[in-house]
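A single protein chain has been omitted; all remaining protein chains appear in their positions.
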Amino acid sequence: MDIRELQGYASFFMTIFLVVILYGYIIHLYRSEKKGERDYEKYGNMALDDEIDSAPIEQNPKTQREKTEGNK
Amino acid sequence: MFHWLEKNPFLFSVGVFLVIAFAGLVEILPNFAEASRPVVGLKPYTVLELAGKEVYKKDHCIACHSQLIRPFKAETDRYGQYSLSGEYAYDRPFLWGSKRTGPDLHRVGNYRTTDWHENHMWDPKSVVPQSIMPAYQHMFTNIADIDTAYAEALTVKTVFDTPYDTPNGVKLGTLDEAKAAALEEAKAIAADMKNQDVKDAVANGQIPEIVAIIAYLNRLK
Partner (left out) sequence: MQSNAALEYDYSVAKLFTYTTILFGFLGMLIGTLIASQLAFPELNYLLGEYGTFSRLRPMHTNIVIFGFTLSGIWATFYYVGQRTLKVSMAESKFLMFIGKLHFWLYFFGALVAVVTLLMGISASKEYAEFEWPVDVVIVLVWVLWGISIFGLIGIRREKSLYISLWYYIACFLGIAMLYLFNNMEVPTYFVSGGIGSIFHSVSMYSGTNDALVQWWYGHNAVAFGFTVPIVAMIYYYLPKESGQAVYSYKLSLLSFWGLMFVYLWAGSHHVLWSTVPDWMQTMGSIFSVVLILPSWGSAINMLLTMKGEWNQLTENPLIKFMVLASTFYMLSTLEGPIQAVKSVNAIAHFTDWIPGHVHDGVLGWVVFMIMAALFHMAPRMFKREIYSKKLMEAQFWLQTTAVVLYFTSMWIAGITQGMMWRAVDEYGNLMYSFIDTVAVLHPYYTIRTLAGVLYLVGFLMFAFNMVKTMTASRKLEEEPQFRSPMAA
């Protein structure tokens, strides 16, 4: 098998692979929202509610620890 | 399953990188295994021609001129045989250009002469009355950088095995030898020119940019 043939196969299968992943991702997004596991649309509020003292949509555990320490 | 991608910035970055690197890997890398092979009989540029190529780059001729004849009848009628990959084997960088405000130059050496270029560079309207190209009169006084051209030739010879100093090929030799050879070539071109300043400079052992770029343009065939 010469390099050209290898290149052809590689591009074909990688493309298929990535397309499958992409579609898998679409299904994952909608299914996990339907099942109520996660609400993706709430992340849209990150742009709207972005004051430094407004509550994060999801608290980063690392900085939360710092904060509680700071409050002592 | 995909959650880690959305939450972990490091894994996310790796993911993005893989996806965007993939096309480059598949598209480009295999071509490097199969390095560009020169067409039969292709010679590397002489030092004077390289100095001319530097002038071409310095004044950025690729802003308006291409060096790529596409395989259409209209193009081969106008410019000659369509371009072959192997013809560019010694072009670092490639100078295809992307815009033809002026005509293609890949085979300009076939149909333009030294004196035509001299007149055209001094005053484009004198040979093409409707031309919108600027005159490049500073090329007649600026001196071409032969040292750098020699350094370039030596570099491609050492690093990329460009065939200099082969039997019946282009001789490079030492810096002094190369300078002497470039001056000889320049004298032959200056003999076909009429500008007295240029002739005087070459007689004094200096090579104006115009001589170098004409050497380069004449070589494009």
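Letters A and B mark the chains in the order given here, with residues in each chain numbered from 1 onward.
Going forward, a contact is a pair of C-beta atoms (placed from the backbone, for glycine too) under 8 Å apart; a residue touches a chain by one contact, two chains touch by 3 or more.
Predicted, not measured: the structure shown is a model, and the values here were computed from it.
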item	value
Touching the absent chain when the full complex is considered, from B:Ile132, B:Ala188 or B:Ala203	B:Ile132
Contact partner of the left-out chain, one of B:Lys57, B:Lys194 or B:Lys221	B:Lys57
Residues belonging to chain B that touch the chain removed from view	6-7, 9, 12-13, 16-17, 19-24, 27-28, 31-32, 35-36, 54, 56-64, 66, 68, 70-75, 77-78, 83-103, 128, 130-136, 138, 142, 145, 147-152, 154-156, 158-160, 175
Missing-partner contacts on chain A, residue numbers	8, 11, 18, 22, 25-26, 29-30, 33, 40-48, 50-54, 56-61, 63-64, 67, 70-71
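As a working rule, only the chains that are shown with their structure count from here on.
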item	value
Intercentroid distance (Cα basis), chain B paired with chain A, Å	47
Residue numbers on chain A that touch chain B, as the complex places them	3-4, 6-7, 10-11, 14, 18, 24-25, 28-29
Touch list for chain B against partner chain A, complex	1-2, 19, 22, 26-27, 30, 33-34
